[in-house]
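The other protein chains are all here in position, but one chain of the complex has been omitted.
Each chain gets a letter, A, B and C, in the order it is written, and its residues are counted from 1.
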């Protein structure tokens, strides 16, 4: 439920409400606005009497949250969620661009590519160390070795790193190396994993499954948020439909739908959503026009030789072109794409001071 | 197959090839370029010997069309199809905006709305006189009365008119009133109707079915093109997927896919593709960013009172805002949306001279 | 609405109710039971006052039909619809088996195959004279020539004939030759065609579209029933899903669902529902176990040479085996499959007397 306080309510009135609901075992999310305070409350509806809260001093009104997802809903928290990963802001007016290879294939490949992505305008480096593969006999990723290379690429370029985690038991290890945990589409409803990444406190990118509705997806985000881990972003990566020309079908509707139903940032993955590099740029631009808060794009030096997903990977030059085109669309909807910075080696250390802070946190 | 002539081939060489293949019962589409001529040939592959054609004078090479759709493919005709309806150009650098009510509900409703749409920036007026309804007991449209009102609205505003036709037997009557025939999603594979609209020679907008692949869709366009009716545009209006928050799922991938596979213009229908007015503007902008050649949008003075589809209809003021936003996106992808003209009554006759010509044609 | 008369209501009471609602422009379906009469009423709910009818003499209660399909619902007509086509009963305890080639390919092919099907246990002959093909350049069927061969095959074997009609304008011609009109999956929502076959008064088999819900399907049946043409059967032929090993996905749930929601007979088409002959027999048996009222099966002498759908056609010997297996399943659910009759030429005329009657009707 949402407790809306009167404009003239005192700090004590607010605290009394918070005390009452936390005593009853509920979780609380107070939003202190310029004019008034609103308190989001999540918990067992049977233990708190809504009318009783409504009669407390300073309370104007109490409203139920009608959606099954609570913390994830705009009813619970009307303002957009904005958070930092290193010195990158996610969910703000500026879009975030993540890029990198499907899989980490080796140390030098990754570091070379990380520099190329950064120079083309990426702010966050993606790369898979654990790969969910349909065949147990296919390359499964470099595992911890891959994570080490990602951390090295971060050192070299100053970009925070996002990587997929599949095993709940490995969440602590992945947190040691990566700045953002990715939950893949196949694991959207892997509740054990959702609890584990929620408990980690690490920022999470939650991909939508190939079949999930937006409501099911927000319910999965709720699993993470229920651990008071609020640095969650959603990622639309295509659903499975009848089309054969593309690998998946990019559900562009999902972007404004999520923006309306939730306060969480939403990122578009045009690489998986189309499965073919020719279609990555037009759909990436479409995503931004529809309101996406960022992109995650697969880039590879030599897509033909990529160990996985080469068909959908852009070469660095094409990716650089995409970033420019994306910026034009962003401006047309009143937003911004940060311009590529000069190469990292010109910064002296190659590492931004804010990032070090984030890594220590 | 495609017959590519040498740069130095004479007019006679070209004519000889055309004669040979037409004698064999094939259809021919010659494209006379600045540098060389290319001849698209469609027909029974067994009756023409490709090697024999390849040995004719002036022929450089003969290539098969590998796609099952022939006339509709870019292999057959590499340049974009651009055509006129009245003085509106479809498929060119300038986008086309079609707008109007789901159903024609009455004379004054329609004319008032047509003026409002035009003033907001629409160039073509849409409105249904024959409505495909799931229930035989629902309002089925005003039929010929509705067509008359559409023709009156055209007189009043100078906008060409598009309307759906469902009955092959009524195609001639609908052609008497409307400038563009719409084939609805449910009738995409109604081959009898496709033949009828193909034979009519009238411009056609072919909606994709809720389940059709892009290949099936282009095969349906091929039915129309097979009657040498080349003024065909495609319209993506949403597919059926699992999402419940929107009525359909807008397949944004289809836009670049069609642009790659075919030379036909593609129009986006964000109204049906989302089914909710809140999502019309963001998805319309996405469509333009992805490369759509135009929009078809449902607009209604009082959506709450609309006889059908009120849930997805924009009010004129919101539509005007959308046209402005669409123009910004169009510029960001190097295209243009024509600006609203001053109200028609300022033009004297209220009818553009070119339109009269088109109506006579 | 449903008007339930009291057990003691007189014939005059019933007639008075019928007069009242027909005067108001409604359609009426009275069911005179042993104990009491129930009157189904369909029409504009605003013109009849339900309470007023409820106060009429002999009326026990008046109930609304809550489903959007009226005539097609079990609420409107609780008993199963059973009807005759020639001397074949459809919808009764005995299942009906329809078989034949996908397309009529020639006179002798068809007649030979018709005899083989009949000897294997088929009671109705199927065969396409008008084929809905994805390509306008593929074989489109023998048209009226094919219809003539079907009529000849009926003469030769005594089996009634079912064939698809696609063009509303050709319904009268197809009725001249065929005993049952088939509306194909692509035309399920071709309302012009539904009206035309409804008006014809001919028995109709309405296939479900690859994407239609059971409710949409029953709404399409309602279009036909709204013309007081009650000899309608439904046919489940597979929906489009993700599977690639089969051509379509047989929605077996639809069979008990339709049995619960409607009184219309339901036929299973395991040939299209699987698209591969290996899977026809197991799914045909499944359909019967689930409650289907019959089967329609593609059979061909030489599937490898079939002009269409050879991949899913059974050879006559396999079809004969399927009929025997189907009979075993039918008995296990308390129903029956008629046993193959001795070859038709042993009957003297080769034509059953009842069929002549049906053809005259």
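Some notes on this structure:
In this section, a contact is a pair of C-beta atoms (placed from the backbone, for glycine too) under 8 Å apart; a residue touches a chain by one contact, two chains touch by 3 or more.
Note that the structure is predicted; figures quoted are calculated from it, not measured.
Of the candidate positions C:16, C:94 or C:251, contact with the hidden chain is made by C:251.
Within the complete assembly, A:190 is the residue of A:37, A:75 or A:190 that touches the hidden chain. When the missing chain is restored to the complex, the residue among A:36, A:107 or A:240 that touches it is A:240.
Checked against the full complex, the one of A:166, A:261 or A:295 touching the unshown chain is A:166.
Summary of contacts with the chain left out: across C:49, C:176, C:228 or C:278, the touching residue is C:278.
Listed by residue number, the positions of chain C touching the unshown chain are 211-215, 239, 241-246, 249-257, 259-261, 273-274, 278-279, 282-283, 285-291, 325, 328-329, 331-333. By the touch rule set out above, chain A reaches the unshown chain at residues 42, 44, 68, 70, 132-137, 166-169, 186-187, 189-193, 209-211, 216, 219, 222-223, 226, 240.
Keep in mind that, in the parts below, only the chains that are shown with their structure count from here on.
The distance from the centre of chain B to the centre of chain C, each centre being the mean of the chain's C-alpha atoms, comes to 37 Å. Centroids of chain A and chain B (each the mean of its C-alpha atoms) stand 38 Å apart.
Chain C has residues 240 in contact with two or more other chains.
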